[in-house]
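Attaching a single structure in structure tokens format; questions to follow.
What you see is the complex with one protein chain gone and the rest in place.
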Amino acid sequence: MQNIPARTLDDLLVLEDKRMVDFIQQLINGLQIGSIYALVALGYTMVYGIVKLINFAHGDVIMIGSYVAITTIPLLAAFGAPSWLCIIASVLFCAFLGFMIEAVAYRPLRNAPRLCSIITAIGMSLFLENLAMLVFSPNPRPVPRIFSTKPIMVGGIQFTFNTLLTIIVSVSLMVAIQFFVKNSKTGRAMRAVSEDFGAAKLMGINVNRTISLTFAIGSGLAAFGSVFYSSTYPLVEPMMGSMLGLKAFIAAVLGGIGIIPGAIIGGLIMGVAESLTKAYINSQLADAVVFGILIVVLLVKPSGILGKNTKEKV
Amino acid sequence: MTKKTLKSYAVNLIAVMLLYGTMVYLSESGVLSRYYSGILVLVCINIMLAVSLNLTTGCLGQIALGHAGFMSIGAYTAALFTKWLDLSGAAGYLGYFGGLILGGLLAAVFGFIIGLPALRLKGDYLAIITLGFGEIIRAIIENMQFTGGAQGLRSIEQFSTLPVASGICIISVGLLTALMRSRHGRAILSIREDDIASEAAGINNTYYRTMAFTIAAFFAGVAGGVYAHYIGILGAKNFNFSKSVEIIIIVVLGGLGSFTGSIVAAILLTILPELLRDFENYRMLVYSIALILIMIFKPSGIFGRYEFSLTRAITYWVDVFKGKRKPFAALRSRNNKETED
Partner (left out) sequence: MESVLITKNLGISFGGLKAVSNFDIDLTEGELVGLIGPNGAGKTTIFNLLTGVYQPTEGTITLQGKNVHRKRPDQLVKMGIARTFQNIRLFKHLSVLDNVTIACNFQMRYSLLGGMFRLPGYWREELAVKEKAMSILSVFGLEMYADTLADNLPYGKQRKLEIARALATDPKVLLLDEPAAGMNPTETNELMNTISLVRKQFGITILLIEHDMSLVLGICERIIVLDYGQIIASGLPGEIVNDPKVIAAYLGT
């Protein structure tokens, strides 16, 4: 043992370190994409919580958010403004879009059988995707630099400013939303409406306004997600929302649909699972793992990690 | 069998024979070009897909988003079977029919495996899980070597001519209609109407839900087999979520629960895109808008739950002719609610 040249021992130590570092790196990547999933999942879960509808079009709102971003950036540049201001444009536009979708397509069907709402949501999703294909062309478009990609060293691990910003802003937003729903008057109104429409109305809550607000907030959050997503994966195309949306939806179900902390937990778990699968198993299998998680959750505990089972009154 | 039923069956049989005869004549005599014959074959395939999906979505009342997955299982199974047999002529056709049944059965097996756990879930969850399964099936087929992988399967013998396809279509629709008019069909309908009352009436919901799903998968598989031998080439991309959605649009437009509606809508939505080839880019956009508008303004579709009955139509017009009845009286006083005695 004593005769091993120091160089080889050092190499061994470095290798161990490197594996550890790699793992933590993948974990960070997972948290980054997971925060994005969580932001988007929040939209699904808030909407489902209040109107019991899976908003199939939510993923496509993200796609629109990204297109808005790439359209705004050149305009901002022309005025000498920094690129990241595109977030404001994106968030505002998406919030408005979410509001419009609810008002036009979902509100008329509020009392219709579930089947009709699901089909309408699918229709809305298709509409947005095909509209984008016509207006923006089906070819992927590149996204100009939004945040700097300068590497930052924290304790021997390399982050990019991008990653750090994504995680920090996302987590802050999530905490803010949770606080908002728990403590503010509007937040309480949202919870009341999700429990019982009729009773909420009788309590003087403007149900329509509360629901519209929920859609707007959900879509706005998704816009944040879309900008962060586009800054990490800088290609935008009309179909990008469907896969992203589906994964975020699975995250919402995983954590417990209708439950805000659940969306956060679900999103982070999904992100880490996907990242680790891509790194250590097979990148093709990442999608299969994602669907697999969905199926396992639905078969074992459909109400999700934080969910509770409710029985129908006979 | 009463005399009335006998008459009814005879009338329908004659009508069907006339229809089939027309199809044979049109294709054999060359009145229809290959192009139009082909469109009619696609119509037949879409009718089978729509009617089978209607069984799950309209009659059972459960939305299923992975129908194209069953179609693909049937398509690949039938195609691989006939390629392996490598026969032609009359023997080839026997192999073809065998392949169709095999494809249907395998699709049914998957329908059963997926349906049994999935159908415990309600509404939205079922929609998502069937979507998930549909995508998984597509991903698996795309990645398997013996199905041709990403490039697909080629040189499939084109057994699905118009007489053959229309015959299979007629038989399929006939069997499904017969199913809905039997005790099993009634059980399935009762689940849609009120599942708790259905259980209270002695209907095992799990059993009948799975049955409906499995049978729907079977006929989707057969339709897939017919499709494979029409188009001659298969690729996993043909059977993606888009295809599932197209079938749903047909069913919803025609009316959830009405086979007549599915048939009419299938004809409309297969022929229309062909006629409007120039507007191909706008097709899905128009479909999606149409879907939303239908759901808002007429969610029951064109026909609602109405089923066309030839016997009833004939009796009606005979009565009118005899002066026993005024035509279109029903339209003048809709939804007669019986009043208290």
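Note that the chains are named A and B in the order they appear, and that numbering of residues resets to 1 at the start of each chain.
The definition used in the following text is that a contact is a pair of C-beta atoms (placed from the backbone, for glycine too) under 8 Å apart; a residue touches a chain by one contact, two chains touch by 3 or more.
These figures come from a predicted structure and were not determined experimentally.
One of B:3, B:183, B:277 or B:324 touches the chain omitted from the figure, and that residue is B:183. Residue B:199 is the one among B:199, B:274 or B:307 that touches the chain not shown. Within the complete assembly, residues 1, 175, 178-179, 182-187, 189-190, 193-194, 196-205, 211, 305, 335-341 of chain B touch the chain that is not shown.
Just so we're on the same page, only the chains that are shown with their structure count from here on.
Of all residues in chain B, those touching chain A in their complex are 57, 61, 63, 65, 117-118, 121, 123-125, 127-129, 131-133, 135-136, 139, 143, 196, 245, 248, 252, 256, 281-282, 284-285, 287-289, 291-292, 295-296, 299.
By the touch criterion stated above, chain A contacts chain B in their complex at residues 48, 52-54, 105, 108-109, 112-120, 122-127, 129-131, 134, 246, 249, 253, 284, 287-288, 291, 294-295, 298-299, 302, 312, 314.
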